[in-house]
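Here is the structure we will look at.
Yeah, one chain of the complex is gone here, protein chain that is, but the others are all in their spots.
Then we have chain A:
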Amino acid sequence: MTKQVLLTCGAGASSGFMAAAARKAAKKLGADIEVKAKSETEVEASLPDIDLLLVAPHLKYMIDEVKELCETNHVKYNIIPQRVYGALDGKGLVQFALKQFEGED
């Protein structure tokens, strides 16, 4: 089943660019994931519908909050590496996302 990946940052602006690059790369790579981007204020409401939350590296100061929310909702989470985010590396993001699902059926 298609995995739902949500990218988040402060306003959903930079993560929007990142998600657009990732969607292009996912199509090219044939990766079975859907990538969306939202502002951090919308994250909590979105958690029931997603499999993975990827947080923009400039939001790492709020990772404790994210951790708690994701653990309660049984959603995987991680911080996007700076080199992937800074370069708007769509392929890098898709690979990073897929890695989070490794070891699953």
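Definition applied: a contact is a pair of C-beta atoms (placed from the backbone, for glycine too) under 8 Å apart; a residue touches a chain by one contact, two chains touch by 3 or more; residues count from 1.
Rule of thumb we're sticking to: contacts and distances are computed from a predicted model.
Trainee: Of the candidate names "histidine kinase", "Polysulfide reductase NrfD", "PTS lactose/cellobiose transporter subunit IIA" or "Acyl-CoA dehydrogenase", which one corresponds to the UniProt protein name of the undepicted chain?
Mentor: "PTS lactose/cellobiose transporter subunit IIA"
Trainee: Have a look at A:A56, A:V75 or A:V94 and name the one touching the chain we're not showing.
Mentor: Result: among the candidates, A:A56 touches the missing chain.
Trainee: For the chain that got dropped from the picture, name the residues of chain A it touches.
Mentor: Touching the chain left out of view, chain A contributes residues 9-11, 13-14, 17, 56-61, 82, 85-88.
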